[in-house]
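Take a look at the structure set out below.
Here the complex is missing a single protein chain, while all its other protein chains stay put.
Chain naming follows the written order as A and B, and within any one chain the residues start at number 1.
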Amino acid sequence: MRDAIALDSVSLALRGQPVLDSVSLVVAPGETVALLGPSGSGKTSLLRIVLGLVAPLSGAVSLDGLVVSREGRVLLPPEERALAVVFQDLALWPHLTVAGNLGFGLAARGVPGTERRDRTEAMLRRVGLQGSEKRFPGELSGGQRQRVAIARALVHEPHAVLLDEPLSNVDVDLRRDLLELFAELFRERKATVVFVTHDLREASAIAGRVAILEAGRVVQVGSVGELSRRPATPFVQALIDDRALPAREILTGDSGRPQQVSE
Amino acid sequence: MAAAVGRALTRFLRAYEQRAILAVAAVGVAVFCVLPLGVLLARVALSPPDATSAWSSSRPWILAARSTGLALAVTAVALVVGVPLGVLVGRTDAAGRRVAGLLHVQPVFLPPFLLALGWFHVFGRRGALGSEATSAVLFSEAGAILVLALAFAPVVTSLVAVALNGVDPSLEEAARLVARPLRVIAGILLPAVAPAIALSAIAVFALAFSELGVPMFLRVDAFPSAVFARLGGVDYAPGEAFALVLPLAPVALALLGLERRFVGRRSFAVLGLRASERDRLKLGRWRAAASALVWIAAGLSGAPVLALFWRAGQGDGFAQMGAWVGRAPWNGLVSGAVAATLITLVGLIVGHAVARGLPGSRALDALVVLAFVTPAPLLGVGIIDVWNRPALRPVYGTLAILVVGYAGRYMVIGVRTLAVVISQSSPQLEEAAAVAGAGFLRRLTGIVAPVHARGLAFAWLLALVFCLRDLETAILFYPPAGEPTTVRIFTLEANGPEPVVAALASAHVAITAAAVVVGAWRASRGARG
Partner (left out) sequence: MVTRPNRVHRATFLAGLAVLASVGCRQSSREVVVYTSVDQVFSEPVFRAFEQESGIRVRAVFDTEETKSTGVLNRLIAEAGSPQADVFWSGDPVRQMALVKRGLVEAYVSPRAEGLPPGLRASDGTWAGVAARARILLVNRERLGTEAPPRSVSDLADPRWKDRAAIANPLFGTTTIHVAALFTAWGEDGARSFLEALKANGVKIASSNGEVKRLVVAGEVAFGLTDTDDAHEAQQDGAPVDVVYPDADGLGTLVMPTAVVLLRGGPHPEAGRKLVDALLSAETERRLAESAAHMPLRPGVATPTGVRSISEIKAMTVDYGRVAEEMEKIQPWLRQWAGL
C-alpha cells in the first residue's frame, strides 16, 4: 500500500537560514503521527511544505504515491491536494457563519447545495455543535471554535489532516476533552493525521508514532515507548523526563485499543 | 471521459488562475496608467531635438531646483504640523479632538488652488484680515509654502493617527507603566509609526512637486509652469514638455526606492482600521495647552473654507449660484464614483499581490506610482492622443473619459491603501481557504474582499475624495458640458463674479463632505468589526 504522505530528503531554507535539513518521513494511510520539537525546529515549515504553501529547496513530497512538490517547485497547488489543516490560530473565517465556514471548501470543490447542508449538519452534530450553524466564530467560546475548526477540516473527507499545535491556545481543562474528541474523530474516519505539538503528553495521547524534530532534522521516530527506552538525543531524554504523566492515562494508537503506559 | 477532460481543463485553468487575474489587473494598469505615458515617450523618441532643446538653457534646471526646494519645505512644515497633531488626535485625550480632527482634515476635499483663493479672501489686500503686509507675505514663496503645507498636512495627520491605532497595545501599556506621556510618545509611539510618517512625507512631496495652481496663483516660480509653458502657450510643443518631465521619472523611482529601503515591507504594517476605543494617553497638566494646539490647527485649516463661505454670503453668491452651477456636481460625482470603483477593484488585485509579494507586483506598483507623479498636463496630452479616435467616441466624448483620466492618475490610491490594509492581516485565512480547495479567484472574492470590507470601503472613499478634488487632470479633456465642479469653478474664476465663485466652492466642499459622511456611515454599518 502506498504511503499517504511521504517526505524524501526535504530541505528548506528561509531568508538564507536553513530550516529543514534532509527530512525524510512517511505516514501510512490511517496512521496518526505526532511531530514534536522545540520552537524553531521547523515543524510548522514541514507542515507548510506538505500542504503545498511552500516549495522545498530540495527533496520531494508525495501524496498517495504522486509527487506533489519537488526541488523549488510546487507541482500540485494546495487547493488540489485534498488535504485539511487546523492552524494554531484556527484561521476561522470571521465573516462566514459556522455553516459557512464548513461549506466554503465544499462549495469550492463543487459539492451541490443540498449535499453541503447535509454534510455540514452531520459534521456539526458529531462535534456537538448542532444548532450553531448561523452563529459567527466571533460569538463562540474557545472550545467551540476548536470544534468548528476540526469539523471544517474533516467535513470534506480529506486525504490527510494536518494540525499545527491546535490546542496550545486552549485552556488546560478543555484540552483533554478536545483531545479525546479529536482522537475519536480520527479513529472513526480512519484518518491519516500529522499532529504537530510541543507537548509529549498530547503526542502520546493521540499518536501511535512520534517524530522528533530538532534544528531541522528528524532525530528519532518511533512510539513513545521506544523513545523512552532509547532516547536518541539529550533533548529527547529531556522530553521524556518532563512528561509527568498521571498514573492512568488513556492513550490511543492506531491499534484502536486503549493502552496504558507506566511512568 | 468528458468528466476527466473537464477535470484536466479545470486543473489547467486553476494553475494559471492567479496569473490570469493578475494579468487582467495589469491590463487595467497598462490601459489607464501606462498607455498615455508610453505614447508621449514615443513622441520624444521620434523627435530627440525637442528633448535636448528643452534642457539646453539653465532655466529648467534652476526651476527644477526651486520646485524641489519648495516641495521639501512644504513637506517639512507639513510634518512639523501633522505629526504632533496626529499623535494628539489619534492617541491622547485632548479636548474635542474628534471634531477638531475632522475640521483639520477637510481641506483635503478641495483643490489647493481654492484654498489659496480662500486665504486670499482672508489675507489679501481687501480680505477680512488683510493689509499690505499680509498680502505681501501671502503672495510669496513663504505664502505658497504655508498654504500648501496646511493643505497637505492632513495627509500626515491622518496616516499618523490611524497608524497609532494599529500599534500593539501591550507595547504601549508596558511603557506607560514606567514613563510619562511625553516619553511614551517620543520613545515608543513615534518610532513605531515611523513607516507611516515616511510614507506620508513621500506623498506630500509628490503632491507638492506637481502642484501647479497654487504657485501660479501666488505668483511663485515653479517647475510645472515650465512644463505648462510648452503646453499652455501658443506654440504647442508636447514633445518638449514631455522631455522636461522625463527627469521626474528617475526622481519618482528614487522616491520609490527610498521608500522601499527606509520603510520596507514594514510600511504596510501600519494602518489598523480598528475603531476600538483604547485607553487614551492622559495628558494631565499638558491637556489644556495640547487641546489649544489642536484647535488652533483646526482653525487654521478651516479658515480658508470659512472665508469662502463668508465671501459667498457677502455678495449673495448662494442665491445666484443656481444659474451658474449647471450639471457640474452630477458630472463629478458620477465619474468619481465609477472611477473609484475601478480603482478599488484593480487596487484589490494589485494591492493584494503587493501585500503577499506575488511576482510582478512590484513592477505594477511602480507603474501606478509613476502615473500619479507625472504632472497632469502631460498625462492629459497622452490621454487625448490615445483616446481621441472616431472608434473610441463612446469614451472620448462622454463622462467615460473623465473616468479614464481619474483612474489613471489615482490608481495608486487603491493599490497602496489596500496593500497596507491586506498586509495587516495574516495570510493564514487565505492559506486555509487554499487548503480547503478554493482557487485564487474564489479566495480573492470569498475571503480577502469580505474580510477587508472596511478597508475596501475606505479605499473607495479615499479614491472618490481624490477624484472630487481633482482639477488638473480633468481640465484637459473634460467632455463639453461634462465638466466637474472643480473645473467649472476654475473657468468661472476668470472674471467671474467673486461671490458666485466662492459659493460654488463652498457648495463643492459641502457635497464632498456629504458624500464622505454618507459613505463612512454606510461602511461602518455594513461591515462586521
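Note that in this section a residue touches a chain if its C-beta (ideal position, glycine included) is under 8 Å from a C-beta of that chain, and two chains touch if they have at least 3 such contacts.
In this text, all values refer to a predicted model and were calculated from it rather than measured experimentally.
**Q** Missing chain touches which shown chains?
**A** Computed over the complete complex, the missing chain touches B.
**Q** Out of B:A94, B:A400 or B:A419, which touches the unshown chain?
**A** The single option touching the absent chain is B:A400.
**Q** Please pick, from B:F123, B:F205, B:F466 or B:F490, the residue that touches the omitted chain in the full complex.
**A** Considering all chains, including the one not shown, the answer is B:F490.
**Q** Name, in rising order, the residues on chain B that touch the hidden chain in the full complex.
**A** So the residues of chain B touching the unseen chain are 57, 59, 63, 125, 135, 212-213, 216-217, 219, 221, 225-226, 228-229, 231-236, 238, 324, 334-335, 337-338, 341-342, 344-345, 348, 377, 380-381, 384-385, 388-390, 393-394, 396-400, 403, 445, 449-450, 453, 456-457, 460, 475-483, 490-497, 526-528.
Note that only the chains that are shown with their structure count from here on.
**Q** Any idea how many Å lie between the Cα centroids of chain A and chain B?
**A** Between these chains, centre-to-centre, one finds 46 Å.
**Q** Please name which positions on chain B make contact with chain A in the complex.
**A** 11, 14-15, 426, 428-429, 431-439, 442, 446-447, 450-451, 453, 528
**Q** Once bound in the complex, which stretches of chain A touch chain B?
**A** 51, 53, 77-85, 87, 89, 91, 93-96, 104-105, 108-109, 136, 138, 152, 156
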